[in-house]
Every structure is written in structure tokens, then in C-alpha cells.
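Omission of a single protein chain aside, the complex is shown with its protein chains in their original locations.
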Amino acid sequence: MDLQAVVDEIVAKMSPRLGEGKVADYIPELARVDPKQFGIAITTVDGQTYMAGDATVPFSIQSISKVFMLTLALGKMGESAWKRVGREPSGSSFNSIVQLEHEHGIPRNPFINAGAIVVTDMVLAGHKPREAIGEFLRFMRYLTDDDTVIIDAKVAKSEHLTGYRNFALANFMRGFGNLEHAVELVLGVYFHQCALAMNCVQLSRAGLYLANRGTNPLTGFSVVSPKRARRINALMLTCGHYDGSGDFAYHVGLPGKSGVGGGIMAIAPGKASIAVWSPGLNKVGNSALGSEALEMLTTRTGWSVFGH
Amino acid sequence: MDLQAVVDEIVAKMSPRLGEGKVADYIPELARVDPKQFGIAITTVDGQTYMAGDATVPFSIQSISKVFMLTLALGKMGESAWKRVGREPSGSSFNSIVQLEHEHGIPRNPFINAGAIVVTDMVLAGHKPREAIGEFLRFMRYLTDDDTVIIDAKVAKSEHLTGYRNFALANFMRGFGNLEHAVELVLGVYFHQCALAMNCVQLSRAGLYLANRGTNPLTGFSVVSPKRARRINALMLTCGHYDGSGDFAYHVGLPGKSGVGGGIMAIAPGKASIAVWSPGLNKVGNSALGSEALEMLTTRTGWSVFGH
Amino acid sequence: MDLQAVVDEIVAKMSPRLGEGKVADYIPELARVDPKQFGIAITTVDGQTYMAGDATVPFSIQSISKVFMLTLALGKMGESAWKRVGREPSGSSFNSIVQLEHEHGIPRNPFINAGAIVVTDMVLAGHKPREAIGEFLRFMRYLTDDDTVIIDAKVAKSEHLTGYRNFALANFMRGFGNLEHAVELVLGVYFHQCALAMNCVQLSRAGLYLANRGTNPLTGFSVVSPKRARRINALMLTCGHYDGSGDFAYHVGLPGKSGVGGGIMAIAPGKASIAVWSPGLNKVGNSALGSEALEMLTTRTGWSVFGH
Partner (left out) sequence: MDLQAVVDEIVAKMSPRLGEGKVADYIPELARVDPKQFGIAITTVDGQTYMAGDATVPFSIQSISKVFMLTLALGKMGESAWKRVGREPSGSSFNSIVQLEHEHGIPRNPFINAGAIVVTDMVLAGHKPREAIGEFLRFMRYLTDDDTVIIDAKVAKSEHLTGYRNFALANFMRGFGNLEHAVELVLGVYFHQCALAMNCVQLSRAGLYLANRGTNPLTGFSVVSPKRARRINALMLTCGHYDGSGDFAYHVGLPGKSGVGGGIMAIAPGKASIAVWSPGLNKVGNSALGSEALEMLTTRTGWSVFGH
């Protein structure tokens, strides 16, 4: 299959539609991004990268960072992490607090905000915030084998200043004893992890270990066991798109994780890691063109995990 | 891979544990089933069936019927079916009514009771209940290529007599205008579809079209398009085990649908359709030994859709 | 104080506004009532009745019947009735089912539909539906000392045919074991009690025992103890207007119970029983002009229980 032709075709189809959807406006720094951009990159398990459109323009990965922080936390805590966060779809929006009250401060899964904050609290254990941020950044550079990946401090600050809902979630869980560190410290790390800037090429490489039984085939680095890679993929498929996870599975058929910056990382197990980016979001908060591009991709490639 | 050895090994592992879990007791007729039973059958896309344990003992498929009724309804309605039922995990138990009130009578997905009742209402369109039940039964015989499949009228009656919660759900949706037929008629069909009796061998054959791009390789019958087969698989993976769907995806990694009779049907796209059965249920209402058996199976076979 | 002048003045103020609000349309028979009507009657504890406007036009008392059925049920069950229904405001609409799921089938109070259905089930104990309806009708004639009070069978039938939500509530509670009789039987009585037709004069007399320490001063009949009268008044004040109870207490300051037929019964303890009626409802489902009329009344008379 000519994957370069596939990504070129996707970019050609998306070009006239650039600007569709609605850029996230609750984080002022993100609201300033030019909506008329679209990029895609595929890195296959045999190490080839195919890219098209704005594939080398950096963007804020936002919630996609939750996958990588979960990987770090599972490395530290093992399966005991699941005592503090569940593994079920939430049936509500990314920043809902209702479920937390009904379930005594245990978030439904690590990919909604509340769950990711608990995961960050796990990674923070034994560290100062600055060190935890450093660990995360090193991990991302290790995954991408690229030291140019950086955290956008402006975005982190912008999120901090307007992150009332996250402060609410964190304080709420702290009240239930499900946060070991002070809210300010945990969110300090959290806002920085969300503010990581990557482009599609880098992001597609970062996720490659999940497509390749836990090992990055580009570097040979073993990141997680094959079993854990499968399990993280399972979590992404059931919970990776908030209350649009079912829809994404239905249309795209790949494990994936979206961010409000407009990025989506998707994993075709045994085949490739894919990154798409376009800032305009659909109604459930996932990149509008990005979601459609991935549906086109799986239609063309037959990569859906649910059959070809 | 020697699949017969795999199923034999699974039965050997499960034998000392027969009787674990809790048999569903809210349907009196089901409560009378001997809990110390376990069966498994795998039918591959090349037409071989491997079985072990109580694989030829018939049991009540209960909610597994929701997959087949959805297949029928999509055949009648096409994608317009999704105006009346969603495609997202519910984040609550199989018979919850809370979500229905919050979302104006539109059930979250076709695999919780409320959603399945709407689906039954779709299949009923233009028919008398007796005809719709007949259509369903014929469809199941067509899928299995086996005319001995029957509906257990005693079970249907038992469910009817104690099905207050389903009457509540149906009346609630009827109040919102999301049920076109009288509650009694729709539930009359619904209780009969749930009461279908099959054994593991039959069930594994019935699901084979979902593993084989919509076509039953045993008979050559085309049931749905490849795309629709993928999509039904996606729905099973995200929503097939109620509020244990995330957990099932995490541990087993296959699309699947469980029933309170203790059966589970799982699909390995491109490879096989699997049926397990053991009456004792775990905390979220899925067969306890059946769930574990499927985890053993995917560990041994590498069939998880999330990588091997 | 010249109460006749007060009611005349109220009618004069309301006359130009007849037709405001929205007539309940979910019960077809009620939707046919002429909205441009307004009546008021005050019966004082010394036995005088003051009336104005359409005070002798019969209307469907609907949920106001819940007060009288509760009186009957407490007579049968005593305080043990509170094991099956709570005494707290619900914080939700009259026909909400969410709370029932969260609180295991125990309705929050006897004045929301679910609670009233449980109360009807209590009154039904040991009776056939026809007998229970007869008991209720005799009780209402006894309270009003007026044998012309009747049940409007057409309205009862109309409610029965469209009462899906009540069937949902009743089945739901029956599933939790909080209904002792078959749903059809309980709702058969329930729809009849709601369909009682009275005019303002009759209704003001029916409530007089609640204003007069449990005894009807017109007939000398003792209905309940002074303590029970106080307690029923307390329940009406906190729960009598669904999710508008706080607002009614704030503006009117009297225990009261409204019905979707547009009637409101209000009690000024130690002083009088008041009935107002006007079919148009406000946003929370209480008579729009009726609520305002009562606010005018307490402003003019100083009868608010919260001070004058």
C-alpha cells in the first residue's frame, strides 16, 4: 500500500475544509492558533514516516499527554495504580465532576481530566514538581528520540490562570484523600505536561511503542511490556475521546487519544502510529477534520482493529 | 496453533473452579440453572469448530440477543437507527434509568436494556409481535444454519412476570415518544428474544459473520457489509459489557457481548467467533469464569485486537 | 378584615390577565379546559366562606388529591408510612425518576408522583381498586360535607391512556419491592383520585381541618390529631409545589399544594383554608395566576406563617 499517496489524498480532501470546527477558546493561548491548518504523519513499525500538510508545525498536545503520563505512572506503580483510578468509560464530558461525587473521588479512567490529575499525582511521588516535569520531558524526548521537543511555558501559564475546573476537580479528590500532594503542586505539573509542543511527525514517533508491542522500533528502546501496550491501547479505545469514544471507535476503529489543541494520536497495532492535527474541534471536543481524516485512513488502509 | 489444545487447557483450568460467581436470581427460571457448568466453542473463519466442556448444553443467551436484533434493525433502518439510540458507553448499569431522564429518552447505546428495547421496537415495525419473534428466530436459525434453535417459552414468561424494570424503561421512553408500539407488544418480543436457547457451538457459529467481514463462511450467506460488521464489533467493544466494558477490553481485548444467562460471545476479527458459557456472574453481571476464560484465550492465541 | 373585599380585589386584579400561563397539555382531557378562568374561595375556621370569580366552577384537583390520600394513608399506617416514602424536598420535577434510582425506590416525599403512588398503594391495602376509589370519594364528601363531589371518569381515562411516566415510576418502584399491589391496580386508583372534580368553595372546605387543628369546624368531624395536621402542613410547605416549593414559601408563605389542573389549596393555620384556581401554569407547573393571587392574599391579610 502506498501510504504516501494515502496521506497526500487525505490532505487534498481536507484542504478546502480548513477552518471547520471550533478552536478551543477556554485556554486563551490556544485560542490564538490559526485554525486553517491540517497535518498528518504516519510512522510504521518498520520505521518509515509518511507525512503531509502541516505535519512539522508544532502544536500543544494537551490531553494526548495523558497517555504518556499513564505509561510513566504504570511504570512506577504497576497495576496498583488502578486502586486510585478506574478503567471504565465515563459517560460524561472530560471535565465532569458529577461522577467523582457519586464514586467517592475515584475518577472513572485516566483519560478524563480527573483521572489524569490522579495519574500526575502518582508520577509526582518523591519528586518536586520541577523534577516531575523534567522526567516527563525527558521521557518524551526519549520516545521521539528528538531533543527539540519542548514545553510551551506560555500555554502552561495560560492554563493555570484559567484552570478553575481543574482546580475544582483536584480539590475535590484531595478532599476524598485521592491526591497525595498539594493541589498547587499537582496542577503545576499537570498544566506543564499538557503544554508540551510537538508536531505530527514527532507525535507519530512518540506513540510507536504502542503499535509495536511496547518497543520503539526506531531506537530499539523497550518502553513497556507487550501486555501493557495492549492494555493502554484498550484504554484509549474505550476512553480516549471522552464522551465521543464510542463514536470514534464506530467510525475510525483504532485506539486513539485526542487533545483540545486539535491533535489526535491513533495506534494501528502491529502496523503504525498515526498523528493528525487540525485545531477546529467538533461538538464533543475532538479535532473535527482530524477525526474524519482518521476515518478516511482506516477506510483506505483497512487498519481498523475491528476487521478490514 | 492447536486451538483444540487451547480450549481443552481452558476447560482443565476452569474445572476446579466451577460454581464461582453468582447466578442471576432476578429471573426465577434462570436461577434454577446448575451453576457448575462451563463450556467453550471456537469457530474459525475457515469453518472449523473447536469445543470443550459443556459446549453443547443449551443456555439462555439473554442480552447476547441484542447483537442480533441490532443487526436486524440496522438492516431495516440503516444508519437512521442512530437517531433513536446512541453509540456511547453508558457509564452505568444495564438497567439504569437515570441517563434516560437526562438525555430525553434516547438510550446511550443498543446494548443496555433501554437501547435494546428501542431496537426491538424498530424490528417490530409493520409486524405483529408473533411475526417479529418469528423473524428473529428464523434469522438465528439462518445464522447458525441449524433449525433446532428454539425460544424457551418458560424463560420468556418468567422474565415477563418479573420484568418491572424493563416495563419502567419502556414506559419511560414511550413517554418521550421514543417507542412507536405499545409497551406490552415491544416487551413481549423483547422477553422472547432474550429467552433464545443456544449452546456454545451454535452461538460461536451465529457470530461468525462478525469475524468474517459480514459473511458467514460456513454457509456463504452475506449478512451485513464489511463496514457494518466492523461497526457492530466496535459497539460491542465499547458497550458490550455494560459498566464492565472497559475492564473487558483491558483484560480480553476483543469485541464481545455478555448475557446474564452466563454466556459471552466474542469476536476475533478475521480469525474466529468464540462462545463461552458459565452461569456464575461477577460483580458487573458478566460470566465470571467466562470472562477469565476469554482472557486466557487471547493470552494464548494473541488474538487481542490491541496487539499480540 | 373584610375578606370579601380581599377576594373581590384579587379577582379584579386578575381579570385582565386571564389566560396567562400554559394549560397542561400532556393530559388531553385537561388541555381542553378554557384557560380564561379564575376562581378563589376562603373558608375561615369560624365557618365563613368568601368567594369570587369562578369559585363554583368544578375543575380537576389532580395532585391536590395527594394531600387527602396521605391523610387516609397516615390514618391506616401511622408513622410507619415513612418507611416507604421520605419527607424531604426532592430538588427535581414532579415526575423525575433519577432520585428513585439513587435512593433504591424510596420516593423523596408523598407529594411528588412517585411518592403519591406509594401512598395510594398503602390506601389500597386490603381493598379492590373500586373500593379504594370509593373510600377516597366518601372521604372527600365527608370533608366537604357535600355529596355532589364526583370523579370525572373521562379525565381518569385520559390520564390512564397517556400516563407512561407514571407507569414507569410505578414499575420502577415495584421492581424495588416498594409497591405491594400490581401496577395496573395502583395506577387505576391513582388516576381516579387525580380526576376528582371540585370547585374552589368545596376545596377550601375540604382543607379546613388542616387549618383548624385537625377538626373540620363546619361539621365538627375530627379528621386527624392537631399534631398530624401540623405535620401535613409542614410537608405541604416544604414539598407541596415540586421544584417550586421554595419559591412558593418565599412569595406566599403558606403551606400549599398545587395540581396541574390549575388549582392550589393553601392553609393559613388557625385562620383559614384557601382555594384558588386558574388553568394556566407557570414554568414549574403551578397555576400562574393562582400563585400570584395567593401572594396578594398573604400580603393583604398578613397570614404568612413567617410573620406579618
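Read from first to last, the chains carry the letters A, B and C; within each, the first residue is number 1.
In this section, contacts are C-beta pairs under 8 Å (C-beta built on N, C-alpha and C of every residue); 3 or more make two chains touch, one makes a residue touch a chain.
This is a predicted model, so every value here is computed, not measured.
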| item | value |
| --- | --- |
| Visible contact partners (per top-of-document touch definition) of the missing chain | A, C |
| Identified contact with the non-displayed chain, of C:Gln4, C:Thr162, C:Thr219 or C:Ser304 | C:Ser304 |
| Residue among C:Ser60, C:Thr144, C:Asn178 or C:Ser245 that touches the chain left out of view | C:Ser245 |
| Listed residues C:His127, C:Lys157, C:Arg231 or C:Arg300, member touching the removed chain | C:Arg231 |
| Touching the absent chain when the full complex is considered, from C:Arg17, C:Arg87 or C:His127 | C:Arg87 |
| Touching residues (missing chain, whole complex) on chain A | 96-98, 101-102, 164-165, 167-169, 171-172, 174-175, 183 |
| Absent chain, residues of chain C that touch it | 86-92, 99, 108-109, 210-211, 213, 226, 229-231, 233-235, 237-239, 243-247, 249-250, 253, 255, 269-270, 304-308 |
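As a working rule, only the chains that are shown with their structure count from here on.
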| item | value |
| --- | --- |
| Touch-based graph of the chains, sorted into line, ring, star, complete or other | line |
| Cα-superposition angle relating the copies chain C and chain A, to nearest 5° | 180 |
| Intercentroid distance (Cα basis), chain B paired with chain A, Å | 32 |
| For chain A paired with chain C, centre-to-centre distance based on mean C-alpha positions, whole Å | 55 |
| Shared interface positions of chain C, touching two or more other chains | none |
